[in-house]
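One protein chain omitted, others in place.
In this document, chain identifiers A, B and C correspond to the written order of the chains, with residue numbering beginning at 1 in each.
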Amino acid sequence: MGKSSSTNKLKIINDPVYGFIKIPYDVVFDLIEHPLFQRLRRIRQLGLTYFVYPGANHTRFQHAVGAMHLMGLAIEVIRSKGHHITDEEAKSVTITILLHDIGHGPFSHSLEHSLIKATSHETLSLMFMEQLNHAFGGELKLAIEIFRNQYHKKFLHQLVSSQLDMDRLDYLKRDSFFTGVTEGVIGSDRIIKMLNVLDDQLVVDEKGIYSIEKFLIARRLMYWQVYLHRTVVASEQLLVMMLKRAESLTSEGAHLFATPALAYFLQRDHELSLDQFAQLDDIDILASAKSWCKHPDTVLSMLSDGLVNRRLFSVELGDHPFQTERVYALRESVASSLSISAEEAEYLVVSDSVSNFAYSDMDDRIAIMDKRGNTRDIAEASDILNISVLSKTVRKYFLCYPRFIKELN
Amino acid sequence: MGKSSSTNKLKIINDPVYGFIKIPYDVVFDLIEHPLFQRLRRIRQLGLTYFVYPGANHTRFQHAVGAMHLMGLAIEVIRSKGHHITDEEAKSVTITILLHDIGHGPFSHSLEHSLIKATSHETLSLMFMEQLNHAFGGELKLAIEIFRNQYHKKFLHQLVSSQLDMDRLDYLKRDSFFTGVTEGVIGSDRIIKMLNVLDDQLVVDEKGIYSIEKFLIARRLMYWQVYLHRTVVASEQLLVMMLKRAESLTSEGAHLFATPALAYFLQRDHELSLDQFAQLDDIDILASAKSWCKHPDTVLSMLSDGLVNRRLFSVELGDHPFQTERVYALRESVASSLSISAEEAEYLVVSDSVSNFAYSDMDDRIAIMDKRGNTRDIAEASDILNISVLSKTVRKYFLCYPRFIKELN
Amino acid sequence: MGKSSSTNKLKIINDPVYGFIKIPYDVVFDLIEHPLFQRLRRIRQLGLTYFVYPGANHTRFQHAVGAMHLMGLAIEVIRSKGHHITDEEAKSVTITILLHDIGHGPFSHSLEHSLIKATSHETLSLMFMEQLNHAFGGELKLAIEIFRNQYHKKFLHQLVSSQLDMDRLDYLKRDSFFTGVTEGVIGSDRIIKMLNVLDDQLVVDEKGIYSIEKFLIARRLMYWQVYLHRTVVASEQLLVMMLKRAESLTSEGAHLFATPALAYFLQRDHELSLDQFAQLDDIDILASAKSWCKHPDTVLSMLSDGLVNRRLFSVELGDHPFQTERVYALRESVASSLSISAEEAEYLVVSDSVSNFAYSDMDDRIAIMDKRGNTRDIAEASDILNISVLSKTVRKYFLCYPRFIKELN
Partner (left out) sequence: MGKSSSTNKLKIINDPVYGFIKIPYDVVFDLIEHPLFQRLRRIRQLGLTYFVYPGANHTRFQHAVGAMHLMGLAIEVIRSKGHHITDEEAKSVTITILLHDIGHGPFSHSLEHSLIKATSHETLSLMFMEQLNHAFGGELKLAIEIFRNQYHKKFLHQLVSSQLDMDRLDYLKRDSFFTGVTEGVIGSDRIIKMLNVLDDQLVVDEKGIYSIEKFLIARRLMYWQVYLHRTVVASEQLLVMMLKRAESLTSEGAHLFATPALAYFLQRDHELSLDQFAQLDDIDILASAKSWCKHPDTVLSMLSDGLVNRRLFSVELGDHPFQTERVYALRESVASSLSISAEEAEYLVVSDSVSNFAYSDMDDRIAIMDKRGNTRDIAEASDILNISVLSKTVRKYFLCYPRFIKELN
């Protein structure tokens, strides 16, 4: 199952970012054809970012194929510098990167700690990989070892998950491309050319130092200009609150239209079913939200209408938590305007925080290798970047509330 | 209604194709914010083309905004050549192009003659425009006149709908961009710079002739490489047949899960309700299809599974209709393999044709103007292009059937 | 000589058009370092085109390296389609394309039939290749055979010189890039992917037909928009006439400042000396022209001033030769205005023609191969292009004269 024996396989995918992408192995072709992978076509890479950047409709499918392409380049570069990678390793690490995000749910990160509460997308990816390994007769065994960092050549795992993995190199480039934030564009090909291996660690040749500086700055720019854009944050809150309200109403016994896949997850105390999760994607959320726009519950219909018709929250950002009094006052104001309870107003006036750490020197570093084979962390090697700033978690507090409140003031 | 009085309006949209796009008028801002226009965010510009070109996830929303941007450039060029366009006309023709596609249904052209049978998307666009005109207190009156070609300055209509309208100039460029078929890229800015007006007709300055030739060739390339790509055609048949089957089952009284918006249109003999149509988009189709994958009806579940999991038909192309005997034989083979009736097999073995006429010299020409103010049709002005070929309808016959059949042979 | 034994060779060249270009062989590195090849850094690819397109300062050096890069891609594609190319053949055909233009003189084509009268640049390239072959101990033997089309695998020669050779694929792309005429951009990578070999002939796979059509149209566009641009033609006449006048004055015994390399060629009846020619490049012409701006000879100083300070001729274009009477009258007018003789006025009023044949079906065709291995010429395979037009020589007549004349009229 899952393994087709077609002899006439598609060999090339057209990608607006890199041009022609070759599918390097038959098994990769078969994995791409599998429903679990095809599902990624229905999950937007950047969640609701398209509300701010209308071009950001690209999917996890495109990203996974792009990262796979970069992996091919990286393998070629590392081999050309005299490091041995067997064909089996090359194939497996290619599979690992292809599938690294297969556990993402609807709208990628937006709902990560919402619908599926206690389980990260990495864990879900692993569970899907094991399912696929079974379907493919054990052919993904090494790929899974690499993913779990249990394979003895550690640098292979680092190509999949580290500060300079193919995941990041693809998504930064791809997200800049589709949002049109051209300043976020990174020289992924240049960085890959500078990759090397020392003592089983992925390192960067010394003359790549300026490219790395630029990569870190571009990443930071993308964080503030795209990933944590205030309007994107506000949109995500709309989505999170809408589903929370739907769950609450369901648990109270209300009847809500929902697609079968979503219906399962709206039941409070549902078990995590991998099969159910495999049915769930952006479509379920949007289709259900559309039907909720006219639901009699004021809160649900307001949030759904916001999501469907892009009537977004007002949002304020700050470096400190917003004052409790103010939040309460806003809730009261909303409650009285809409004739709802104070508890219900909590869905509409949201105070929380987002954070980002762009570079952490704790567990995971970018090592620069000089000509004599000594390595230093980029934090030392670069005299211009305050890496301590990059590694420090920056937390932004936000306060969202319905737009009509602003106008009342 | 519809008219917000926000004073702090978004002024700029980031577009991967053109960079920054300014929103030129407040009314345009308000129209973009309207639910009818926001709906275009949920309609893919190229239907199911993303099955072949994974980047083709761009929407009618993006296209409409892009065409609006080009209109601004065209107005500037035409004015700079001494032709008077009043501010009111400029605003109105900008609105016209913004809304020219607002009547598109799910997957754009794919379902145009299927779900909504007797009504073209242009007619629906007009109906929506009139609705919006009402909501905006008559502000769209002139825009509608231009759309209907009832305004005395005919060249304004031609900017919206003709061989060189802003619609085409945007979609060719945009579709090449997102599919990654870079050869289809046209020099829309160069062509716009060559636009002129003579005797109230849109014409092209003589030195733009090579750009026009290239435009026509690029358009042709896009037709064969993208718009009429065999796999795209096969995907669309899957979609059309799936909905046809769902309608048929519904009329026979079967219970089918469907989103509310789609449910309405599945009823045989429903009236055309503009309000219902305004609720319908790609999401409804996909969400319903997902739920049908496990439907007991073999035909429906097979077609739905094909659409959801990209298990496409085999497809053959030809210059002549396929032999009836062969089609019948295939249907029988499918019927017996799947234990379904011959009538049911008609949903799975489809023989039909697609056609394209890239340039028609009948009603609508590209006029080239020389320095003395004489015009000739591009068919005469260009010695290299067989415009007769371009203007001739090319019809391609196709035959689609389930992939397993091929493997049986 | 010429062969350095440096072990630390530059491996990569940064090219604005293709990005990183690898130098594939040591001998190629050594050839690039040779003074005969370095000389190409001082010869502009497009002669005086920079008077019209200020970006067109790119050199024969850049073009030769770019064409070498494309050759590497083509070899890879052809090998991947199962055709054997030995390493020796690959290296040699790479050398051939690298050196195919090494015989170009100052300003590339502009002076081809002027300074060096009876010898084409191809012949000069061959002479230089033979000189280099001697210096490199016979290592270029096979490269020269391929250049002369004396090697039994004819398709290797076609990669260097035919309708779809790497020369053309590079120069069209490069010239569009640097002139900024983006519409001339061709999909050289796509075309190369479509190359194949049949019966020892270079052919194009059938599905590449639209790319070929686009290539032919783009080439035509470049001809009329760049290569035969009226102002470029006028600039070249200035250059040709200036040198003709300098030769004439020299033969009459006048003393003219000239760089040593140019001084040799100004002597009437000089022999063709390859060593002297190897010293000559754009620099010699421009340096000498600068010194002639104040020469007492009115004709010489006027032409030189035109070239140095971009005071170009007025130019008229037509489909027929200009009337002799009009030319005579213009010469008389110029002669009397400047108090020079009628013979001298011939340098300032020039009536001649340029021609172009973009595609000739005589000796050299683009063969399209269908899936069954049958080939047809593109003229048959494409229904839209009048290839007969492309293959027909188009001749344009021009008439150049000093700008002040126009103002007198």
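One rule holds for everything that comes next: a residue touches a chain if its C-beta (ideal position, glycine included) is under 8 Å from a C-beta of that chain, and two chains touch if they have at least 3 such contacts.
As the structure is a computational prediction, the values presented were derived from the model and not from experiment.
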Residue, one of C:25, C:53 or C:347, that touches the chain absent here
C:53
Per the whole complex, from C:13, C:198, C:317 or C:338 the residue touching the absent chain is C:13
Could you tell me which of C:287, C:338 or C:379 touches the chain that is not displayed?
C:287
Touch residues of chain B, complete complex, unshown partner
19-20, 189, 193
Footprint left on chain C by the chain that the document does not show
13-17, 19, 33, 35, 38, 41-42, 50, 53-55, 57-59, 61-62, 65, 177-182, 257, 259-261, 279, 283-284, 286-287, 290-291, 308-310
Against the hidden chain, chain A presents residues 182-183, 185, 187, 190, 210-211, 213-214, 217-218, 220-221, 224-225, 383-386, 389-390
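Note that only the chains that are shown with their structure count from here on.
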Please indicate which chain is farthest from chain B, where distance is taken between mean Cα coordinates of the chains.
C
Distance from the CA centroid of chain A to that of chain B, rounded to the nearest Å?
31
Can you work out the whole-Å distance between the CA centroids of chain A and chain C?
51
In whole angstrom, how far does the Cα centroid of chain B sit from the Cα centroid of chain C?
44
Would you please write down the residue numbers of chain C that are in contact with two or more other chains?
none
